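All protein chains but one are shown at their positions in the complex.
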Amino acid sequence: MAVTVNVSHLKVAARGEGGMPIPIIRDVSFSIKKGEVLALIGESGSGKSTIALSLMGYTRPGLEVVGGRIQVGDQDVLALKSDELRALRGKTVAYVAQSAAASFNPVVRIMDQVIETAVTTQMCTRAVAEAKAIGLFKSLALPNPETLGHRYPHEVSGGQLQRLMAAMALMADPALVIFDEPTTALDVTTQIEVLRAFKAAVKERGVTAVYVSHDLAVVAQIADQIVVLQHGEVREAGQRDQILHEPDADYTQSLMQAAQPEKRVRPSPAKALGTMAPILQIKGMKAGYGKARDGSLQKTVLDNIDLTIEPGRALGIIGESGSGKSTLARVIAGMLPPAAGQVCFHGEVLPPSLRARSRDQLRRIQIVFQNADTAINPAQTVGEVLARPLQFYYGLKGQALTKRVNELLDLIRMPSSSADRLCRKMSGGQKQRVNLARALAAKPDLILCDEVTSALDSVVAAAILDLMAELRHELNLTYVFISHDISAVRAVCDDIMVLYAGTQVEAGQSQAFKSAPYHPYTDLLISSVPQLRRGWLEEARPGSSGAQAQPEDGLCRFLPRCSLKIPGLCDTMPAPRHALSDGRNILCHLDEPSLRAAQLETV
Amino acid sequence: MRKSYSLDAEALPQDGLAVAERAWKSLSISGRVGLVLVIFWLFIAVFGAFLSPYSPSAFVADDVFLPMSATHWLGSDYLGRDTLSRVLSGTRYTVGLAFFGALLASATGTFLALYAAVSQGVLDEVISRLMDTLISIPSKIFALVLVAVFGASLPLLLLTAAIIYLPGSYRIARALAVNLNSMDYVEVARVRGERKLYIVFHEILPNMLNPMMADFGLRFVFVVLLLSGMSFLGLGVQPPAADLGSLVRENMSGLQDIAPAILAPAIAIATLTIGVNLLIDALPQSGNGKGGH
């Protein structure tokens, strides 16, 4: 069934103002052998999705193919008429989109969408198609394959939808499947299962596939060949192992480095623990939203949080989406008063709400938000953004103000001329630097960084991480670094705290997080992060995104997903917090030897 | 001293002519037509009185409903007055009332919305409920009730128009303000310890100006449509003053002769409102404010 694919001298352009074409893809060529998986890798704006879609003879509105040839099997895709293209799409070439949640029609049942192409083109009867779909659901390890199709898309989880989309693509036994960043929107623990299902499906059917991604480690698991793209041009192309082990192009090398922050970021000279009075101390804190009549919370987001930060150290807070990590930053900053517990700053209890805090207290804690697009007023210039905290906290004016703004720009490696530029005209990385500089302007004692790199491309994100490490070195800063990316956290932080569903499941020094034993959730998280080597996917322990049902109050929140749970104990008694020999503490019934035994055996 | 935010601050240092040229080039053909019409009618509204060949209330023609001629470019009306002079003066009433009525509605709507969005809670609830009530009375019916009770003097007509279009303006402004109020940069300002006034005027308002300008244009058209319609019914601008709607009404008897006295004010209204609509439609949409009702 598989086909060879040949792309030669492909050129795609956008229609700019006044009809002037703006090149998007400049002369891209590659070929895929029968049954091979080719990865298109690059950052946003590299044109990887545009190329992938052109294999189906499709361009997004505003774009058009202006040159080149695309050969899929014996078909010259770019020369096909519209009815021939329809016959190609969904049957010879199938597509798996990035966001399954958005790519499924919300008002049509899943089964009807999965079998739609097969049924409308009279490839088979409805009954045959449904039986085949159920078979595909099974082979993609979807739960309840018989009844899953009766649901609407919003009734199914993101990881399952992504696999359902793969089932939809495989329905017509296509010769070529295009995966367009299919796991980017998923949590790492979900990503691993979806990746496994995809890889098995592709191998089993021997189809030719194109896998579009920005993540080298993911690509390392699934691709035979890799094409590295930047600004619509091929930087490097070759066999997977050659690209991974002996990259030629500078750009590929920078991508490789960006993917391994722990190897790159220079360790900061952290002060030894316990030598100085803590800056921030939180004990038994509880927070959430919605006050019920009796004063309890309607939705508890964080429960029983303890943390201590000493001056000059960086604390990493890690967890998947919904774990409450951003809420923790909001509580510390005073945006959300905690329902219980206190925030002590320099030994004094901080007033819980913003309004009650003094200007100096506010100045000493600064927060940097994830998305610089929304964190910086687009109508202001860089200079105005940086000047405001200086005027507000220090009353600076005139020369002194300009001088300090220029110093700040210098700190974030931007020229002083950029002070006059409008924020909305800056690139994502530049905005994030300004975002950071605005916090530095207040000369705070503590900077809260909320996912500051997750909206950025990997190379840009790596540069921000490096900048933060350097600034810490120069200015002796104290950070709380919130992230879902454990390798970034391990690279820049001295201490780490792991949150799961609002509970603190593990905490300790960063070096201690390099080897087992871990809390079962930390273990799952660490083992789910793709590694830059082939074979990782096969060796990694099976994930368990599992049941969504929440355990009863007081019991371990991770219980439904835990592979090491002890029936009769974990589901009846609240888990105790206990210390490990290297100083970390975990919230778990299992003791150190049994955790170590369970976690080392599979590696 | 507050820095002013122009439509595009990068364009500030360059000379005005180049900016105007770039703006002109960025408009579609229909947008350019709209811009020309708008500038033309604004010019007439402001300077029309100086161009007027006769007094709009003087009986200067030999006969009624005269056709176009060299002495009376647009002929004469049903009482033998000069139609051109009357259209020039009627434009001033129509444009003036609509401009200030829409301005009052937009400005009040924007400030109420900012106040409601920033203070939230009960106050927001009360204002929003009141506005929902006002908006659910069809505009013409509401105008008729207000005129029946308070009469149709010029200030009252202006106020009537402002009250009727205030809720629409408020709705759009509130949606924008609530959206902006939840932006991270507003959050940052709050965490910095800024006062509400600073947040409203420095962080929120500058980002609302573009869509609210477009909304003001739409309200302007609505007020022209409403007040000229009221005048047409005889319940709007009262004699001896006459807006364009009144001119159409008083010359209805010239319809049989297809007199310029009735065609001229009709064409004036249509080109004015179409011009504004075409211009607004051609402006770059900033995404958040789609206009409409």
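A and B label the chains in the order they appear, each numbered from 1.
Heads up, the rule we're going with is that a contact is a pair of C-beta atoms (placed from the backbone, for glycine too) under 8 Å apart; a residue touches a chain by one contact, two chains touch by 3 or more.
Keep this in mind: contacts and distances are computed from a predicted model.
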Name the absent chain by its UniProt protein name; which of "Cytochrome D ubiquinol oxidase subunit II", "ABC transporter permease", "CoA transferase subunit B" or "Phenylacetate-CoA oxygenase subunit PaaC" is it? "ABC transporter permease"
Candidates A:D27, A:E64 or A:E116 - the one touching the absent chain: A:E116
Among B:V19, B:V60 or B:I137, which one touches the chain that has been omitted from the display? B:I137
With respect to the chain omitted from the figure, which of B:P56, B:G75, B:G193 or B:G245 is a touching residue? B:G245
List every residue of subunit B that touches the chain not included in the displayed model. 30, 129-130, 132-134, 136-141, 144-150, 221, 224-225, 228-229, 232-235, 245, 248, 252, 255-256, 258, 262, 266, 269-270, 273-274, 276-278, 281, 290, 292-293
Per the touch rule stated above, subunit A touches the missing chain via residues 53, 56, 58, 60, 85-91, 94-95, 97, 99, 102-108, 116-117, 120-121, 152, 154-155, 168
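Going forward, only the chains that are shown with their structure count from here on.
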Take the average of all CA coordinates in subunit A, do the same for subunit B, and state the distance between these two points in whole angstrom. 48
Footprint of subunit B on subunit A - complex, ascending: 17, 333-335, 354, 357, 359, 362-363, 366-367, 369-371, 374-381, 384, 388-389, 392-393, 421-422, 425, 438, 442
Show me the residue ranges of subunit B that touch subunit A in the complex, using the header's touch definition. 3, 5, 9-10, 26, 183-185, 187-188, 190-194, 202-203, 206-207
